[in-house]
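With one protein chain removed, the remaining protein chains of the complex are shown where they sit.
Going in written order, the chains are labelled A and B, and every chain counts its residues from 1.
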Amino acid sequence: MEDNNLDNRLLTVDDLHTSFFTPSGEVKAVNGVCYYVDRGEVVAVVGESGCGKSVTQLSVMKLVQSPPGKITKGHVWFEGRDLLTLKDKEMRQVRGAEISMVFQEPLTSLNPVLKVGTQISEVIMTHSRCSKKEAWEKGTHALEEVGIPDPARRMHNYPFEMSGGMRQRVMIAIAVACDSKLIIADEPTTALDVTTQAQVMELLMSLVQKRGISLIIVTHNLGLVTRYADRIYVMYAGKVVESGTARDIVTYPKHPYTVGLLQSVPKLDERKDTDLIPIQGAPPSLLDLPKTCSFLPRCPYANELCGKLCPPDLREVGDNGHFSACHLDIGEVEE
Amino acid sequence: MFSYFIKRLLMSLLTLVLVSIFAFSIMKILPGDPVRLALGEAVPEEKVQELREEYGLNDPFFVQYFNWVKGIVTKWDFGRSILTGEEITDLIAQRLPVTFSLGLPAFILGIVLGLLLGIVSAVDRGGIVDNIVSFFANLSLGVPQFWIAVMGVYVLSLKWKLIPLQGYVSPSASISGFLSHAVWPVICISTFIFAVIARQTRSNILEVIQQDYVRTARANGIKNSSILFRHTLKNALIPVVTIIGVQMRMLVCGSIIIESVFNIAGLGNLLLRGVTSRDYFIVQACVLLISFVTVIANFLVDIAYGFFDPRIRKSWR
Partner (left out) sequence: MSNDLVLKRNRRRANLKQTASVFFGRGPIVVISFVILLVFLFVSIFAQLIEPYDPLALDYTIDGKLQSPSAEHPFGTDALGRDVLSRIISGAQISLVTSVLSGTLAAVIGILIGLIAGYFGKVVNVVIMRLVDMMLSIPSLVFAMIISFVLQGGVLGIVVGIGFTMIPTYVRMVNGQVAALKENDYITAAEIVGQKKRKIILKHLFPNCFPSLIVLYTMNLGSAIMTESSLSYLGVGINPPQATWGGMVADGYNCMTTSPWLCFLPGVCVILVVIAFNVVGDSLRDALDPRLRGKL
């Protein structure tokens, strides 16, 4: 790891392995992931569906359903404690109070038969010693903070009485209500329509900046996060394949997969006749990973050597902590 | 909620009308003369004709139906038995309390046990309690009620002499007599309801536990007890409420069989008597009454459902 002010380090995920034990075998969804988040930093985890990015975050929160899921190896250091060694009760005090999550589906992520106010104030009451009335007031305040008009009335609403964007705001309100130090947003805008997406992202960013919270955005949309993230981790087949500052990743991608991702994202400022280049093929089965680089079958740059070498480890490829897991040296995106 | 209520009410009424038409007309399809069928071949033709006139059987179909319904709605009069001439209303008044005194405790027992054990086995998923409960629930669904009743009589009253062999004592006559007579019939009637409710409760809870909103609650550090009781149970039990309505049917089926095994003079027994002696006024009346009870129960369940589910309660559609 590069030298950085360790006091400023909030979360360090070290060699995390999570597997699902299914009838057809062990699915290695997360296969040795390392990353860190500093205080006040916005970090993006990017990858296509099924690459293990969501499972990584669920593992950090110890929310992977077991059985069939199991965290088999690794450490999750959060403010000097390894979350993976905490007892259930201690972990509950971390969830919602120190690390909060915002999920992808605002439609299904709120309980349909409980009032929004009940759901917020329950979280507040769980984590701070206060009366029901105080919790309700704090909840109203939290709704106001996320820009929900007429929050006192909205507290009495049920989720089905709200729009998708509104519900996602409620999710964010719950996440910030207890002054969490870290928010993990798992595809926070994927289920929303485009205009709402931008509003929700702006809201998240303004809250993060105002309160100095750290944020992890999990997404498959590289275009979305380049605007907001300080640093980016690109994941492929359960592993981090490239990491670095958002600027480095976008302008000097070093891993063929990142290059592919960038080429498949439309950009507004480019000439009309630039074709989008999709990544060929499909991700490998996590049941039975190849002994070589897992991106090899889809890699347009691969040479014979790639087929003989072990899977590449992350190596430093540039300044500012730019790492890539590829044997090759790939320059800028070829036009 | 109001229009939901009205809609349910109208649907229930419509169902009742359909049932009454069904109950009435099905007997008309019966080949042969109902009076002749009930009385047998030995009775002279004049007697049959006299009775036909007396019961209004020579009137057109719709007149007969109208008179029948009018009698029930205005005077609570179900007509008279062809065979014995008894007032069916009186027969029902005697027998309905008997059936209820067994069915209601069985119903409550089955639901309470089913809910409790269903919840426990969902929480203990894959554990010993879960396996035991699932075993008994699946067994109960496969064991005929007449057989379990008969075997119970053999073991409990013939071998161990714990309970009386047969019969029924009204609770108003003797509480202890009622209890000793009723305990085994009540258990037999409740087995099926217990099994269905327990299975349904368990699988619903396990389904709800997988839902995104339960994951949200866990991600927010909510206590396990609250996750179970507040976040899971309410969602899981709303569909169970509907099952409870449907189970009213099973209650009646159970009553017919159990009343036959223990020789108890209840409504099921009356219906069976009506069928075997081909006394079709009795059959009509019993069918109507039984579905009346079922429809009322379903109506109440629908209303309860609407009340529990805010999505229905808060809508005016």
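The criterion applied here is as follows: a residue touches a chain if its C-beta (ideal position, glycine included) is under 8 Å from a C-beta of that chain, and two chains touch if they have at least 3 such contacts.
The shown structure was predicted, so the numbers you read here are calculated from the model rather than taken from an experiment.
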In the complete assembly, which of B:S121, B:T191, B:N204 or B:N220 touches the absent chain? B:N204
Of B:I72, B:V186, B:I256 or B:V301, the residue that touches the missing chain is B:I256
Touching residue (missing chain; options B:L9, B:I108, B:L139 or B:I175): B:L139
In chain B, positions touching the absent partner: 11, 14-15, 18-19, 22, 26-27, 29-31, 138-139, 141-147, 150-151, 153-154, 158, 200, 203-204, 206-207, 246, 249-250, 252-253, 256-257, 260-261, 271-272, 275-276, 278, 283, 286-287, 290-291, 294-295, 298
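Everything below uses one rule, namely that only the chains that are shown with their structure count from here on.
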Separation of the C-alpha centres, chain A versus chain B, in whole Å, is 54
Residue ranges of chain A touching chain B (in the complex, touch as defined): 61, 63, 65, 88, 91-97, 100-101, 103, 105, 108-115, 122-123, 126-127, 158, 160-161, 171, 174
Chain B to chain A touching residues, read off their complex: 210-224, 226, 230-231, 234-235, 238, 308-311, 314
